[in-house]
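As you look at this complex, bear in mind that one protein chain is not there, while each of the others sits in place.
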Amino acid sequence: MGNCIVPYCDGPKNTNIRFTLPAVCFVWQSAMIILFGVFVRYNEEADTHWVEFKAKHNITSDIENDFYYRYPSFQDVHVMIFVGFGFLMTFLKRYGFGAVGFNFLIAAFGLQWALLMQGWFHSLDPADGLIKIGMENLINADFCVAGCLIAYGAVLGKVSPVQLMVLTLFGITLFAVEEYIILNLLHAKDAGGSMVIHTFGAYYGLSISWVLYRPNLKDSNHLNGSVYHSDLFAMIGTLFLWMFWPSFNSAICDHGDGQQRAAINTYLSLAATVLTTVAISSLFQKHGKLDMVHIQNSTLAGGVAVGTAAEFMLMPYGSLIVGFCCGLISTLGYIYLSPYLEKKLKIQDTCGIHNLHGMPGVIGGIVGAITAAAASVPVYGEEGLINTFDFTGSFKNRSPAVQGGYQAAAMCVAICFGIGGGIFVGLILRMPIWGSVTDDNCFDDSVYWEVPDKEEPAPPVLEYNNHMASHMNV
Amino acid sequence: MGNCIVPYCDGPKNTNIRFTLPAVCFVWQSAMIILFGVFVRYNEEADTHWVEFKAKHNITSDIENDFYYRYPSFQDVHVMIFVGFGFLMTFLKRYGFGAVGFNFLIAAFGLQWALLMQGWFHSLDPADGLIKIGMENLINADFCVAGCLIAYGAVLGKVSPVQLMVLTLFGITLFAVEEYIILNLLHAKDAGGSMVIHTFGAYYGLSISWVLYRPNLKDSNHLNGSVYHSDLFAMIGTLFLWMFWPSFNSAICDHGDGQQRAAINTYLSLAATVLTTVAISSLFQKHGKLDMVHIQNSTLAGGVAVGTAAEFMLMPYGSLIVGFCCGLISTLGYIYLSPYLEKKLKIQDTCGIHNLHGMPGVIGGIVGAITAAAASVPVYGEEGLINTFDFTGSFKNRSPAVQGGYQAAAMCVAICFGIGGGIFVGLILRMPIWGSVTDDNCFDDSVYWEVPDKEEPAPPVLEYNNHMASHMNV
Partner (left out) sequence: MGNCIVPYCDGPKNTNIRFTLPAVCFVWQSAMIILFGVFVRYNEEADTHWVEFKAKHNITSDIENDFYYRYPSFQDVHVMIFVGFGFLMTFLKRYGFGAVGFNFLIAAFGLQWALLMQGWFHSLDPADGLIKIGMENLINADFCVAGCLIAYGAVLGKVSPVQLMVLTLFGITLFAVEEYIILNLLHAKDAGGSMVIHTFGAYYGLSISWVLYRPNLKDSNHLNGSVYHSDLFAMIGTLFLWMFWPSFNSAICDHGDGQQRAAINTYLSLAATVLTTVAISSLFQKHGKLDMVHIQNSTLAGGVAVGTAAEFMLMPYGSLIVGFCCGLISTLGYIYLSPYLEKKLKIQDTCGIHNLHGMPGVIGGIVGAITAAAASVPVYGEEGLINTFDFTGSFKNRSPAVQGGYQAAAMCVAICFGIGGGIFVGLILRMPIWGSVTDDNCFDDSVYWEVPDKEEPAPPVLEYNNHMASHMNV
């Protein structure tokens, strides 16, 4: 993609976003208010009519409101989205504001748009044509946003906030359609979103990065690296993602055993990933020294890969095996595959999302398909099998083997939406109207942020110099 | 307030708190132990007699203990108080220890005193005259502390820890009285404390800052600014406040739909605030660059403003509108109003709490009054209306319109307590016995903290100099 296929893309760059960014924010937020006013209401568990709903459905206690099943997980997911993704990307020495700040901006916009888009597909009340939202919608909106934040990782430091807003608008839309196809039409299961979120998000971001390829970037990439404290900030992101991933994968699982099993599986898979990540990182570095990039990212791969099968009877050892493999593959990806992708395929992947979300997401989809196909009554129980795979209604007669096939089909849908959507959106982002940054100013906060002056230079050195200068004058 | 009205306030400053700080801590903590020993016991849900209580009230399961309805929110609120407020104030380049450390100190003291003060008003057991505490008391104590931490924001860097302890002692006391008047006598609703917490806290702090006005401060304010990493630390505070605000506003709402609705409203309002904050920040800065001060603070204004009405049927679009307006007003406040307040009204507001808590708090009170007055049976349902506004007992015949009037009256009470209390406490803090800091040493941790040496100056530079020096000697 070194040759520019869009004629208008090589003009002089103008990073002044004083008009476009406010315009986009105001117009889109106003649109949200209007659309929410026309379409969105509380569902019956969040509405004051809950008291009548309770009576009607013989619910004996307020604690059976879905809110209490999901709220702790919801808050954990929220932390992952804003602190987890945000701080994970602060590893660059001078792009911390952009990492945390733009992550914040696009997540806050994205979740509103996601509530609408997902609501139209999943929460439309046929009685009055309104979208009825509750706790589960909020979690799903955070999930939807996660897809776009993953994509942001590939283009971190190389795009303007306006481009990110566009990336998010289209990303959420594509996500909602893809999710509808996978969950409703194919009736695939994907509790933790290995396919729907991670695979889609990763290939969406990588495709955009491919279209936006910057051939001269490496000449000016002295800012494309970390400093000591920025690596510690990034570890805040890593740890909050790692710790709360069991909540991510269990947040929208079935009440009762489903949520618990998903949490256990994720917990175990992540634990195993840490050890193989450390092993590979040490083994492939001279003197066996560990690389912070691997610890920050590859340790999370197990959570991605166990997402689809989280609610299944994967068994504790199954989760460990998934985690074991992912730590290995993800770390090797950082060492061998990322440089290859950049050199040969012209894909510049700032955060290495292909290693953290792409490959583990695909592995997750495959694990999910195999585990689903292997499900059986002896392991799940009669009712357990039906509950876990939701073999009800028009899917009453689907067998586990067939379900496995649909799971595999779902994976293909996620990849296609990611790549196709990414190329489409990438071409839009090449228009010169979005305030994109020049190669020289990539990875530099000072383009879009008022950056405080550096700390004063250490006084003793200066004094010493002055002292010398006075000597010289003599 | 340039002229000193308290005769003893202009003597030489003595920042040595080696006697006063330990004395205050020991005496007050001992007093707490004695008062708790005489007055405070567990309530029936935290006591071992819960098993009998359960039987008596036909409670079928332990999960219906109030603990399980509120504990997740409680912990989120706790994070907001200690990490949220603490780190939000670390933006100054050399006042991180004071921000996090003194926030920690006064919160830990304040919550004990709050348990007593609020307990006397709300949790007194008439049977034995003892205060009976449980989960809800702990949340309320954190709320009460929040009022004082907001006030700390106005005087950050300009007061001693002993002054902060005094500020907290009186602040908690005033808060408890004000809260009793608003919630019990006026029977106003204020789930998220727009009035009780934010409006009171903001005007309390601003009034203190007014009384403690330092006319010569700007000459020495090279420390009154941020450095790159201090801005990132502050973002930790911002994000934890932002993410957990739904828990803050829903923590003491009614079981069931009340808590869920409050969480949804807050989530939406905050999302909208982010976009308008970014828009205004970019629009009013040269080259459209974003200002970290706005992102750190104004993005939170929507959570403040939706506090009073959080539990009402504000509707999702209503929440978005509130958030939209608050991001706008709060950011404009930082740009235009704060400099004006400092120059004309002699109010030095280090963190800009007037923009983050003051104005949004007042907006929240107004929104609450309007929404309450507009409440109707068609929207809330018969029972829903009674439950939401607690139209029971002696308030059985109150109409929504009348409730709106009382809500407005409550707002006035909060402002009066804030301003009146703040001036009173400010005068007390002017006494020269509290170890206050001189103008020269404001915003400098080294006055009250053992600060580690700077990192060694970069060796290469030194070596180079030495090399030059040896040349010169030749």
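So that you can tell them apart, the chains are marked A and B in the order they are listed, and the count of residues begins at 1 in each.
Keep this in mind: a contact is a pair of C-beta atoms (placed from the backbone, for glycine too) under 8 Å apart; a residue touches a chain by one contact, two chains touch by 3 or more.
Fair warning: this is a prediction, and the values are worked out from it, not measured in the lab.
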Sole contact to the chain not displayed, among B:108, B:124 or B:386: B:108
Sole contact to the chain not displayed, among A:16, A:30, A:173 or A:387: A:387
Omitted-chain contact residue, chosen from A:46, A:191, A:206 or A:270: A:270
Sites on chain B contacted by the missing partner chain, in the whole complex: 15-19, 21-22, 25-26, 28-30, 32-34, 36-37, 40-42, 45-52, 54, 60-63, 65, 67-68, 71-72, 75, 78-79, 82-83, 86-87, 90, 94, 96-97, 100-101, 104-105, 108-109, 111-112, 115, 133-135, 138, 161, 229, 233, 236, 435, 447-455, 458, 460-461, 464-465, 468, 471-472
Residue numbers in chain A that touch the chain omitted from display: 60-61, 63-64, 68-69, 72-73, 76, 93, 225-229, 231-232, 235-236, 239-240, 242-244, 246-247, 255-257, 259-261, 263-264, 267-268, 270-276, 278-280, 282-283, 285-292, 295, 299, 313, 315-317, 320-321, 324, 379-381, 383-385, 387-388, 454, 457, 461-462, 465, 468-469, 472
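Convention: only the chains that are shown with their structure count from here on.
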Chain centre separation (chain A, chain B; CA means) in Å: 32
